[in-house]
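A single protein chain has been omitted; all remaining protein chains appear in their positions.
On to chain A.
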Amino acid sequence: MQTIKLNTHISGRFNQELENLRNSVLTMGGVVEQQLCDAISALRDNNRGLAEKVVLNDIMVNNMEVQIDEECTRIIAKRHPAASDLRLVLAINKATTDIERIGDEVERIAKLILKGNLPVSEDIKNGMIATGNHVMEMLRQTLNAFARMDAEAAMSIHIGDQEIDEQYKQLLTQAVEEMRQDTDALPQWLEILWAMRSLERVGDRCKNVCEYIIYLVKGKDVRHISRHAMQEKLRELR
């Protein structure tokens, strides 16, 4: 498999269309990254104003997804993309869905702050902020890997999700412990659990995007297989 260059078609307009499509995903990813950053700041500082901004901005993310999907449809209909071009359009089409879902997870965290359901325990709150920072870094790396079409980086980000799963598990154990001693606040705890779960899901969504990057660059579908099998597949392709 070869390196992918978007700007080498005979048709300059097609070059431009693919370049714009790729840039639009990066723009959308950037907006969602900022949303996640704001949500975590709002959580840390109990900043309702910022949380409200995050909730309102989610509409923009939704609209971006629709626009990118429409552009993918147009390109397929008009340009009949093949090989890496086709994989690019398909990967973008799917990645946008996951990026939009990341936006939804972030919105859920922001709503928790708006409702005033913040964790009473500092430990839980700090744990959530730490997990949040971790997934934010993962999202940033994922978008970078996409921008550079770097399958190797995508692979290591994919493996890195294990750490987030582990962090989430520890946080959950701690939360259950504290819930036992605070049964009166169960409804509030449920909301907090959902928000914790949302943070962990951001990691899963990044993992999906990494799988699309690998598909785009290597032409191999690495979904739904063990990490070991995935590494094997990639080794074959090197």
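One rule holds in what follows: contacts are C-beta pairs under 8 Å (C-beta built on N, C-alpha and C of every residue); 3 or more make two chains touch, one makes a residue touch a chain; residues count from 1.
Keep in mind that, in the parts below, contacts and distances are computed from a predicted model.
UniProt lists the omitted chain of the complex under the protein name "Phosphate ABC transporter ATP-binding protein" (options: "Phosphate ABC transporter ATP-binding protein", "Transmembrane protein", "Electron transfer flavoprotein beta subunit" or "Lactate utilization protein C"). Which of A:Thr8, A:Thr173 or A:Ser226 touches the hidden chain is settled by the complete complex: it is A:Thr8. Screening A:Glu71, A:Asp85 or A:Asp161 for touch with the missing chain picks out A:Asp85.
Although one chain is not shown, part of chain A still touches it, namely residues 1-2, 8-11, 14, 80-87, 219.
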